[in-house]
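Every protein chain but one is kept in place in this view of the complex.
So, chain A:
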Amino acid sequence: MNRIAARLLTLQHENGVTLIEAEAQGQVFSAMLVGDKPDLAPGASVTLAFKETEVAIARNLGGEISLRNRVPALVAGLEDGSLLTRVRFEFAGQPIHAVITTGSAHRLALAPGVAVEWLVKANEMGIEC
């Protein structure tokens, strides 16, 4: 599980769906939650939590994309498996991991130092508090 300490910026709730924006290191993250309205107010400290398998990686991404969480990063390390590869980034001094297929890692020619973006859909982003 990846975790990032963040500060809540906005919270919108309607019909059992909550859209949250939170900031960490100047980066704004979005999380879509299903359920009752969370008992949170802007300024609250929260932890963004998301699984490594929910992180996508893009290289030279052009045009528009619906994913709200896009973070430019350099590949810090790779751990190859036959089917899956675990890719490491650094964010705010903490490791962030993505697990993608080894085929995709080869297709993107990932290697330490390569500039990419890692992406997470808002509905895959959880909030711990």
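Assume a residue touches a chain if its C-beta (ideal position, glycine included) is under 8 Å from a C-beta of that chain, and two chains touch if they have at least 3 such contacts; residues count from 1.
Simple rule for what comes next: contacts and distances are computed from a predicted model.
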Given the choices "ATP-binding cassette domain-containing protein", "HTH gntR-type domain-containing protein", "NADH-quinone oxidoreductase subunit N" or "GTPase", state the protein name listed in UniProt for the chain not shown. "GTPase"
Have a look at A:A41, A:L83 or A:A109 and name the one touching the chain we're not showing. A:L83
By the contact definition given up top, give the residues of chain A that touch the hidden chain. 1, 18, 31-36, 38, 40, 49, 52-53, 79-86, 97, 99, 123-124, 126-129
